Structures are given as C-alpha cells and as structure tokens.
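Only one protein chain is missing from this complex, and each of the others stays in its spot.
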Amino acid sequence: MENSIWKRIPLNSNYAAAYGAKDSDVDVVAAYPITPQTPAVEKIADFISNGELNAEMIHVESEHSAMSACIGAAAVGARTFTATSAQGLELMHELLHIASGLRLPIVMAVASRALSAPLSIWGDYSDVINIRDTSWIILIASTAQEVYDSIIQAYKIAEDPDVLLPVVVAYDGFMMSHTYELVYVAKNPEIFRDYIPKKVNWTILNVEKPITMGAVANPDWYYEFKYQQVLAMKRSYSVIKNSAKEFEKRYGRSYDTVEVYNNGGKIAVLTYGGLFGTVVEAIDYMNKQGTQITGIKLRLFRPFPLQEIRKVIEDLKMLIVIDRAISFGAPIEGTVAMEISALLHRESIDIPIYSYIASIGQRTTTEEDIIGIVKDAVKLFESGKRISESIYWGVRE
Amino acid sequence: MGDKPIIGWKSIPLGGSITEPGNSIQRPTGDWRVFKPVINQEKCIRCLLCWIYCPEPSIHIIDKPYKTLTGREWKFSVEVNYSFCKGCGICVEECPVKAIDFIEEVR
Partner (left out) sequence: MDIEHKRVEIRWHGRGGQGTVTASIILAEAAIYQGKYAQAYPEFGAERRGAPVRAYTRISEEPIYSRAPIINPDVVVILDPSLDKKLCIEGLKPNGIVILNSGRSLDILRKELGSGVKIARIDATKIALEIIKAPFVNMAMLGAIARVIPIVDIKYIEEAIRESFRARVAEANIQAMRRAFEEVEF
C-alpha cells in the first residue's frame, strides 16, 4: 500500500496518536506528562517545534488544568487535543463531565493503565472503564494504525452538529503505547481536510456576540440539558458508523463499532484493545486444532453498540467475555460482560455468558491463556453450569 | 416561575449556554429587599464609591444637576435603580460621608 498517498513507517500507538492529532490539524494541545502516555505529547511538541504542526502547546501543572485548558480552547472554537493515562484521567474526572456538559468536541487519547494503589504503571482498562458515565464517546483501538485512523475519525464524530460530544480514543498502555509496528500515515495531511473540514458547528465564546457558558441550571432546567446529552449520545451511534464508512470510502481502511474475526463459530470470545490481537492468534491455533472459535472485538464502548453486538451474538451457543478492568461490587465485575448481560436480558436472548477477568495490571496473557480460558469455559458450559460471577483467570491463591 | 410556559429540551441551547447577552434586565430583583438604600443628595459628595461597589449594578449616574442648600452645585446626581437593587447594603457601608440611609421597606 506504499504509494503516493501513504507513507509506510514504524510507529508505536503513542506516536500514532500524535500523528493522528497532527494530521487532524489540531489548534491547541494541553497535556501533562504521565506514563505511559507521555511520548504521545512529546511527539506533538516535536511536530510543533519542527514546524510540521501549527498549534499552541499549553504547558500545565496537572491533568486537571490540562482538561480545563482544553475546555477553554474548545470554547473559543479551537480544534483541541490532549492525552493522558490512569491517575491523570482520574484527576481530570470532574472536568470530563464539564467538557461533555458544555458540548465541546475535544478529542483525547488515553494510553490505558491500571489505577493505583498499589502503584502500577502497567496497562489495563481500569481508567477507561471508570469514565464510562461521563458522556464521552469512547473508542478502543487494537492496533497503532487504528489509533491513527480513530483520532482522525474522532474529530469527524465529535464535531458533528448532531453529536457535539468529546471523544476518547483508548489503547493499551505499553502493550500498544510502546510497541512499534507498521502504520500507514498520510504523506500529505491535506487529504483529510475534506473529511474533517474546520467548521465550528458549536456555540463559542466570541467578543462580537457575547454569550455565557457554564451558567447555573437550576432544578427547572438541568434535567433538560442532561436529556439533550442522552439524545446526542444515541445519535452519535449512526454518526460513528457513517464516519467509519466515509473514512473507508476515502482512504480504504475499514472499521466498525464491533468487528468479527472468523465469523460462524458457535463459541465466541469477545474482548477489546490490544488483547484482541492475541485472541486472534489463539483462535487461529484452535481452529487448526479443529475448534471453531469466533473472535469479537468491541471497538466502541460508549455508546454501547447494542444492535451490532446483538447481530453477532444471537446465533452463538456460548459467549466468553474477557475484561481488563474490575467493577468492584458489581453484579458481574467484568464491566463489558455485565453490559452484554443487560443486553441479552433486554432483547430476551438466552445465551450463556462467561465473564473472565484477565491481564489486570498487565499480568502476562499469552495465546495459551486465551486457549485455557476457552477450554475452561467450554468445560463449564458442557457440565451445564451457568456462572453468574466473573472468573479471575490466573490469580494466585 | 412566572406565567410564561417553560420551554423544554427541544428549544433550549446546547450545553446550558446563555446565548443572548444582557438578559439580566429581564429579571428584576428589586422585590428581594427588606431595607432600601436612599441617597441623601444634600450629603452626597459624588465620589461614586457606591457605584464602584454595587454588585448589581443598580447605582445610576443621572444627568441631572443639583444645587445643595449651602449653594454647592453638582452637574449630576447619583440614584438607586429600585427595580434591581436587592438591598444588600454594601453602598451604605462604603459611603465615606454616610450619605446613604438604609430604611425598612414598607410594602
């Protein structure tokens, strides 16, 4: 595919995110360093200093300030980008609600990392799962290529007048953020200008036409603004799908909200992020051994792609969900497993679902682990056991 | 809430933004008062500290000349806009010559 349009280069997902921001021609970047995200914004600083990107880099003293600065920038109509991980995302948390509540189309990369304490700089999805109720759209990428493409799509989605919600593009801390792999980037980012034209479709602060942002909404009003967000999140679903379709039409790489590998098996393994790659190779191995397994990748976490999931799971005999985060005290502690359980109930579909927790704090998870999980679940299924609780794969006693 | 029917999510601007500037004029706050400030034009030295401190702002500088009993001539007057004055008393507190009386509102 190396040709006049695409340059074939080695990038890790942090750098892919930086290239995505650069090629989206962002105006303002405000970020605070945290492992494993830091190289993403360092790369953007490089782009600005060498003149490849004309943007304002705001140095701040915390992630709380980073998101505050992003909110201010987006509020005056700037195309805004930031990136963070783990505790940084937690420190931003209250501002996440403000960004979405003010309907500002900020895009943020998250190199997903476990939450302290105990201190872990390594990858899992505890941080991303924690922000599920902030009214941010949440995409989870599985390859560095997907990170690059998703950042560009994220501006298309966020700035759509039917949406106007901020978007997170998440990827595995370390397992993706620091893994170099092949990525095709645009030789000339101008090719994205028609796809994401700079058109400010949202209400902005403007001295010529003054408005008030962030005013109080008393009990007579607050509820209606939240309901607008509910509808925007619902509407975003088709915008996300269409943005991917248009991206494919223009640039040739296809994405969906849910992606399927080796369709047609009666047993499926569903997961998200970089772990899906390991699942794919485990499936290749199991298929060679005569066990047909389907892999399902959840690319969109918010809004939850109900219809797409329904379509890919309704003919299954059993579904295994591997979560890389723990929702402590939840009915099912694997968050995605719980959401799919809710979907099954809502749609009156009766498929046994087996929830596994794995790779917490980046505990090594190989193809052998995936095969082990499948064997374990199949054994439970064949013995007629329905397990309603999450199973903690590989935890030591 | 007033008599006007309150509008819903279909017609309000996104994100709770207030898109027309200066709309506080539509919300008189004068009926919040218990005490009201009354400027004594005789004592007032037109320093305008009340005008600076008033949070509303409902101290108005009026183009109305005033001549005191002692013969001093002022080119303008300072008056309170009672449609918006909430009766906070800050002007009364700040007046350096005690020219503002604070008297109970009789309704």
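Each chain carries a letter (A and B) given by its place in the written order, and its residues are counted from 1.
In this section, contacts are C-beta pairs under 8 Å (C-beta built on N, C-alpha and C of every residue); 3 or more make two chains touch, one makes a residue touch a chain.
These numbers come from a predicted model, not from an experiment.
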- Note on the structure: Of the chains on display, those the missing one touches are A
- Task: Write down which of A:53, A:83, A:168 or A:280 is the residue touching the left-out chain.
- Result: A:280
- Message: Tell me which of A:10, A:197 or A:210 is the one touching the absent chain.
- Response: A:10
- Task: Could you tell which one of A:172, A:308 or A:333 touches the chain left off the display?
- Result: A:172
- Query: Thinking of the whole complex, not just what is shown, which of A:98, A:121 or A:342 touches the missing chain?
  - Reply: A:121
- Message: Please output the residues of chain A touching the missing chain, sorted low to high.
- Response: 2, 8-10, 12, 36, 121-122, 172, 174-176, 178-182, 274-278, 280-282, 284-285, 288, 362, 364-367
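Assume only the chains that are shown with their structure count from here on.
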- Message: Quick check: how many Å separate the C-alpha centres of chain A and chain B?
- Response: 52
- Partner chain B, residues of chain A touching it in the complex: 101-104, 164, 202-203, 209-215, 217, 220-222, 224-225, 227-228, 231
- Item | Residue ranges of chain B touching chain A (in the complex, touch as defined) | 1, 6, 8-9, 12-21
